[in-house]
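For reference, the structure I am asking about is given below.
Only one protein chain is missing; all other protein chains are in place.
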Amino acid sequence: MRQKIGILGATGMVGQRFIQLLEHHPWFEVAWLAASDRSSGKRYGDAVRWKLDTPIPERIAAMEISPAQPEGAPQVIFAALDADIAREMEPKFAAAGCAVISNSSAFRMQADVPLVIPEVNADHLALLEQQEWRKQSGGYIVTNPNCSAIGLVLALKPLEERFGIESIFVSTMQAVSGAGYPGVASLDIMGNVVPFIKNEEEKLQEETLRLLGKLQSNLVHPLDAKITAHCNRVAVEDGHTESVSVKLKRKATREDLLAAWQEFAPLAGRDLPTAPAQPVETIEAVDRPQPRLDRMRGAGMAATVGRVRPCSLLDWKFTVLSHNTIRGAAGAALLNAELLVSLGKLNPSAVPA
Amino acid sequence: MRQKIGILGATGMVGQRFIQLLEHHPWFEVAWLAASDRSSGKRYGDAVRWKLDTPIPERIAAMEISPAQPEGAPQVIFAALDADIAREMEPKFAAAGCAVISNSSAFRMQADVPLVIPEVNADHLALLEQQEWRKQSGGYIVTNPNCSAIGLVLALKPLEERFGIESIFVSTMQAVSGAGYPGVASLDIMGNVVPFIKNEEEKLQEETLRLLGKLQSNLVHPLDAKITAHCNRVAVEDGHTESVSVKLKRKATREDLLAAWQEFAPLAGRDLPTAPAQPVETIEAVDRPQPRLDRMRGAGMAATVGRVRPCSLLDWKFTVLSHNTIRGAAGAALLNAELLVSLGKLNPSAVPA
Amino acid sequence: MRQKIGILGATGMVGQRFIQLLEHHPWFEVAWLAASDRSSGKRYGDAVRWKLDTPIPERIAAMEISPAQPEGAPQVIFAALDADIAREMEPKFAAAGCAVISNSSAFRMQADVPLVIPEVNADHLALLEQQEWRKQSGGYIVTNPNCSAIGLVLALKPLEERFGIESIFVSTMQAVSGAGYPGVASLDIMGNVVPFIKNEEEKLQEETLRLLGKLQSNLVHPLDAKITAHCNRVAVEDGHTESVSVKLKRKATREDLLAAWQEFAPLAGRDLPTAPAQPVETIEAVDRPQPRLDRMRGAGMAATVGRVRPCSLLDWKFTVLSHNTIRGAAGAALLNAELLVSLGKLNPSAVPA
Partner (left out) sequence: MRQKIGILGATGMVGQRFIQLLEHHPWFEVAWLAASDRSSGKRYGDAVRWKLDTPIPERIAAMEISPAQPEGAPQVIFAALDADIAREMEPKFAAAGCAVISNSSAFRMQADVPLVIPEVNADHLALLEQQEWRKQSGGYIVTNPNCSAIGLVLALKPLEERFGIESIFVSTMQAVSGAGYPGVASLDIMGNVVPFIKNEEEKLQEETLRLLGKLQSNLVHPLDAKITAHCNRVAVEDGHTESVSVKLKRKATREDLLAAWQEFAPLAGRDLPTAPAQPVETIEAVDRPQPRLDRMRGAGMAATVGRVRPCSLLDWKFTVLSHNTIRGAAGAALLNAELLVSLGKLNPSAVPA
């Protein structure tokens, strides 16, 4: 008996990834799809402009798109909405008793909403018990970070744990799929770089410090470190590449860093279906990681670190890559849901009275 | 009567740019072309794989390629050779009395070889009088920087002059034409990023400090600042984009920075044909500069700065863009030659006895 | 004294090309700009998302966008509107006495509207005298063909004149700029081919036969030939490449074909500023024409033919390339206007009473 789940924003790029990743999922079954009013009532296969390179599962293509309302929706909702719509819609589902596993930025920085990467700050999930929705109906909102933050934070967490982090410089080269569909116009990006993504630098900076922060007295205290981000869009379909420099609190050798990444396995033993065996892979080839070659490591859920070398300004520099619509979006939310299951918090019957 | 010049490495990408830029040049006339032994003796039009979007000038196409030896070569040589070959070849021409205006990295860091951007450190040209070749035959070598350094240094120089620079972070997104032809394989860069360019970070770091350094007692003292570079290759034909953070010695407002760039006109009054009216252009649109739209500013000779905003780690961050095979290579050498003319140092009759 | 002209649809991709091509035009001066209601009243520089690699002329950037109505508009209008809007708007301007030089498909196939390429069927312009608008107010509509038809027809016309054409096969590889901005989504075209462009094959087939047709008794009799088109979109910014096979009525050698193209100069002596010296250039290199290298021949107004070789099904096959937003759109309309001037039909004072 798999848990029935619903997808809000099922026709968008991240919605499509949810469907792809859930197709043979052992725990979850897609039972409900919602999208904009324009699509409501249509067959999913007719409403969606499917852009993935695996076909739409036939069962899903035949499903009817429901109105985006809690009535009739399952109790577990994956939400892939634009921030504006999420801000209005997600609270309705939480208030109606749903577990809303959100990929949107709308509530990521709200004090009582967990912003979580399972390998990084699973303990922050405790925050959800503070939510008014939770107290009233059992429902809640849990969020995963921006697609540019996830790869960075996966790379930084093992360093923070072992050596402490003082400051972070990051310059991104982000894929077009991060902007959804139709998203980036071809005339803007073919043979080009766009050195700007709206609100992205702010999110990347804030979310990184919050994810690496400590939960104390029901409050997340962001990591006390300096961070600056440059965000750029490049002509890549999938996979965000990031040039990172970092200053550590304690001295570490190159081998220390590599060991920190390679031994990082905080979910070992939990058997979460979507969790990669090694969340941070390292690669020695001098010109890697590259999005085309490395984004699918760990079935798209691993971050890959390469080019580890001394930095003449901070301590170390390296490149990190992760798949922006798998690890950086749908896969991130899915892993959050799996973690909630393993903590006994997703099961509707576990809801407090 | 235009000065006859020769081009060493005339069939490569930079050699082609030299020919394109010199086609209607008021001071110089292409009179001699040399390339590898394989091409020697052929018509230029038959030997070259012309990759520019303007046609090969007919007169040039009909010229015969000479052996790469000083015999019969004109006294002014533009050199567009790979470093290994330059290391062997350029001294022969200098020893034979030629002014070698080189785009190669071979001698850039040699103490008595000027590494010059005319707007930045024209005074470093004095070094050439120290060269043994100069003393013996009148010949010399003058170099321009790496294509990734030129845009950065043009952006930094006005800041260094007015506010002083303490530290620099730069992450590049470099065009494929920087690697010559055939250069980067399409399978390596289509839909991809390669986070590595051999020796590029080293050159970018070293050359930047040397260019911003002071000439004292016939020695260049590099700028006393910290610099760290991340160099990446992206799917762009022409134009290097760089994300830069900088720490200044003296406080400056955003307006101060913009004024420094906009008022930067060190060559004003010299009337050098290839010098752009404004070496550093600024742009306010939030998503600029972009290589496809901005690389041809100042006929490919201006650097464009945009996205000027505070940096939470250093003081300011911005994006700078410049055309890598015009301002970053052939145009750079050409401007060096024009400066030498205006200083009376290119004219063979000016050579000391 | 230059003729004042207006541009309808001034903010789109073709509107921008009009502004770029008209910047230093000896005969015409941009005096009026109109766009959608949303833009009306704004400074052009604020309303447009300029996508060309030369800057917006400052005078134009400062102009205010007018409502898209004939009141206050100059008597010569370049129209770059979507077909639906053109269908409603262009007649209003023609009825008000304007010469509407249109790039839209709306009226191309209307019996009394000239569909003209100056080098191909200038005599079809006589049709405009049949227009009701012309009779009432002096105004009229003249159109140029679809961007995919122009290059093909330029290549076919010299063959039709000398050898007659019986059948035509064409398969296109069209640039994204043909779809306007934002137009083609990057996720649809990066590393991809889209084998479909709405209505394009129909237009390419119909327009080609009409352009090569004969005007008799105020009616265009389309060329009596068979034509079939396959239209594809590829990852190219500018320049449509077309693979063509053709069956001729009379035997011709390869040299005959080349001579037909090279000697094709129907506008010789007219001194139209935008007319290329050689409307059809031929190129012998085995792997040309290519959009990146050849689209700017004749300042973007020449079609380039290469790979001329026997066809085992029809008689000959070749590749033709032309710039889709210059020769295929704005430049086409501009050349039509110049031809009208030279025929004394654009001058408002020449309008019949």
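Which chain is which? They are A, B and C, in the order written, and residues in each are numbered from 1.
Convention: a contact is a pair of C-beta atoms (placed from the backbone, for glycine too) under 8 Å apart; a residue touches a chain by one contact, two chains touch by 3 or more.
Note that the structure is predicted; figures quoted are calculated from it, not measured.
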Identified contact with the non-displayed chain, of B:E90, B:E237, B:E281 or B:E338: B:E237
Candidates C:Q3, C:Q278 or C:T319 - the one touching the absent chain: C:T319
Hidden partner chain, touching residue among C:F107, C:Y140, C:F169 or C:W261: C:F169
For chain B, residues in touch with the removed chain: 13, 51, 176-177, 181-191, 235, 237
Residue ranges of chain C at the interface with the undisplayed chain: 167-169, 171, 173, 190-196, 205, 226-228, 230, 232, 234-237, 241, 243, 245, 286-293, 306-307, 311-314, 317, 319
Hidden partner interface residues of chain A, rising order: 50-55, 190-191, 237, 292-297
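Keep this in mind: only the chains that are shown with their structure count from here on.
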Centre-of-Cα separation between chain C and chain A, whole angstrom: 48
Approximate Å spacing (C-alpha centroids) for the pair chain A, chain B: 42
Residues of chain B touching at least two other chains: 190-191, 237, 292-293
